[in-house]
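A single protein chain has been omitted from the complex, and every remaining protein chain is retained in its original position.
Chain naming follows the written order as A and B, and within any one chain the residues start at number 1.
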Amino acid sequence: MKDTFRQSMKWFHTWVGLVVGWVLFFMFITGSAGYFYKEITHYMEPERPLINHQLSNSELLDKAQQYMSIHASDVQEWDVFLPSRRDTNLQVGWRHAPKEGESRGKYIKQVLDANTGQQVITRATGGGRSLYRMHYSLHYLETRLSYWIVGFCTMLMLLAVITGVVIHKKIFSDFFTFRAKKGLPGWLDSHNVLSVIALPFHFMITYSGLLFFPFIYMALSVSIQTNEPELNELMDEVYPSSAEVTPANIPAKMQSLSSLYEQTKTIWSDDKLELVEIYAANDINAHIRFSRSVTDITYNPSDEIVFNGVTGERISEPERQYTVSAMIHNGFISLHEGQFSVTIVRWLYFFTGLIGAAMIASGLVLWTTKRKPQQMKKPNGPDFGYRLVEQLNIGTIVGLPIAIASYFYGNRLLPIEMANRAEWEIHLLFISWALLLTYPAYRPKAKAWSEQLHLAAAIFIFMPVLNALTTDKHLGITLSHGDWLYAGFDLTMLAIGLTFAFAGFKFNKSQRNKTSQSKSAKTQRSNIKTTVDNELVLNKENSGAL
Amino acid sequence: MSSLLDKINFTKPRWQVFSRVLAAVFGGYALATAASLFIAQLLIYIIEKNQAIHISIMLTFLIYAGTAIWVFSVTSARQAWVGLLKFNVILLASTWLLMQFTDVTS
Partner (left out) sequence: MLLLICLSFSAMALFCLAMEKHRQQVTDKALPQFLSQFFKPLAWLLLVITFYISGKLYGWSIGPAVFFGALTAALLPLILLLTYRAKVVPIVAIVLPLVTCANFILG
């Protein structure tokens, strides 16, 4: 390709990064946000009551059971979501029977007030879940197409990670190098540092990302090796599911959830109950499954306890069987999703995801910084490619966070009774992103960077204030009540805003240094010119005088 | 008219790049598929069939990545295509050979 292997790889790394860098940045940002999707949803439904620490799970279970017996009596699959560290409200859910032309019925999830046992009506919103879903199913596009696009980008990311290591010759001797100067070495070192300090993560997240849809990507291979019944058998092994419970349509009285819960407490030493799923409710075949929070990357059968809903007897075979290869596969998926994480590990995932996003961003900026001097010298201005990259950089690296903030703003500002409210919150995200991507074409680039950085700072810092103005749950209340999910969100917005403010400040400072440098150069040149002129005049006078 | 001919002049470097991209994407996919068939056949001697297929699928992503890198490091696009063809044939032939000794439906 080029003269040496390393040079070819450098070219390859650059192009692979450039082709999909912005999509990958989107995936890293929405993915990082996705690690906190439950907490984000909690914030985006401010109607949820502040938690009552006094009630026990038993009482909550009874209230939920009572509520669903009244309101979901025609449905036979019920779910009860107990308050947990990540989601402090009692919630219930059920799936309606499918309507005409639907393969699955609609799933309804409702927040219950733990004190009254009645529903709390929360605003229609996609919540954190929409952000997390966008991460892999890219909004507006058909799901299958998104999976292919995302898979393509992930494959290129894998190539970028591998080639990045290959071309970073001095990866060990330059391990701690960070020349914090502005200009090319600064950006290159940032890119290197951000890549290297989280290299295991970058590799893991990319490879495990590919493992989410391997049977779509490698469909050819699979279809050659299996026919349809064999394929179904393979799928059942790869994605084990618990046995189907079909109602016998013979009504029977179910045990109370709280009495079954007393049984689980004797089996589990800790009280980390998260979910209760009821199948064939109020039927003779009723099965009730109690699940506690997952603590491992592999399936742990002791995390689930299943009872016969009518007799209260425990059913002791493990719900799902995993083969070795399925365990490996599932292990990678669990590592990617981080569902097992306790709070501090979850924050680590979030930060490392942001480091990944910053790695991509620094690479993109590095590309333009490297080419800037020669591009600026061109007679008709910079090339189309260069201008496009710079515009996309501004609009994505700063523009996407602003767009996500406007998603949150939409959640607070859109009228509650608005039709398709949840969809419109997401439209707002993409509309603002589109605007932020296009307007830099009409502004001098330095100004566009500065404006977007300051806009980002303002919009994030103002978020807690907006919250105080539009809800009854400002920081004073949430902090004093110990609602750390809610307060944490406000505080994180503040922190992000301050980071952008700092970045804007540094950017303006470097711009001022640049102009003052060129200004002082100009002044020097004109000073010299004046001195020379004066001398000439003097000489003339002198010679004239002579 | 001449500029149009210039644009589709196949000796220009951009066609080399395009050719390599095609080789990496499609030829690489073929190679990854062939490799997964081969690896599955090898693994069937050690583990049961479904797990063999499952593991080989998980590994092929790495093979695909390696192939793409290789395509862009050889001296010419033609070499890349020839190499891909060679490896595909070798893998498919080996797979077919192995299949004679196991009972695998295809």
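The working rule: contacts are C-beta pairs under 8 Å (C-beta built on N, C-alpha and C of every residue); 3 or more make two chains touch, one makes a residue touch a chain.
Note that the coordinates shown come from a computational prediction; the quantities given were computed from them, not determined experimentally.
**Q** Check the whole complex and report which displayed chains the hidden chain contacts.
**A** Result: the unshown chain touches A.
**Q** Using the document's definition of touch, tell me which of A:Trp11, A:Trp148 or A:Phe201 contacts the absent chain.
**A** A:Phe201
**Q** Kindly state which of the options A:Leu141, A:Ile250, A:Val345 or A:Ala495 is in contact with the chain not pictured.
**A** Counting the whole complex, the residue in contact with the absent chain is A:Val345.
**Q** Which of these touches the unseen chain: A:Val161, A:Met218 or A:Leu335?
**A** A:Leu335
**Q** For the chain that's not shown, point to the residue among A:Asn227, A:Thr298 or A:Asn420 touching it.
**A** A:Thr298
**Q** Which parts of chain A face the unshown chain closely enough to count as touching?
**A** 173, 175-180, 193, 197-198, 200-201, 204, 295-298, 331, 335, 340, 344-345, 348-349, 351-352, 355
The rule we apply is simple: only the chains that are shown with their structure count from here on.
**Q** Provide the C-alpha centroid distance between chain A and chain B, rounded to the nearest whole angstrom.
**A** 33
**Q** Hey, which residues of chain B end up touching chain A in the complex?
**A** Result: residues 20, 29, 32-33, 36-37, 40, 47, 50-51, 53-58, 60-62, 64-65, 68-69, 72-75, 104-106 of chain B touch chain A.
**Q** Write out the stretch or stretches of chain A touching chain B in their complex.
**A** Touch list, chain A to chain B: 1, 5, 8-9, 11-12, 155, 158-159, 162-163, 166, 207, 210-211, 214-215, 217-218, 220-222, 224-227, 230, 233-234, 237-238, 323-326, 328-329.
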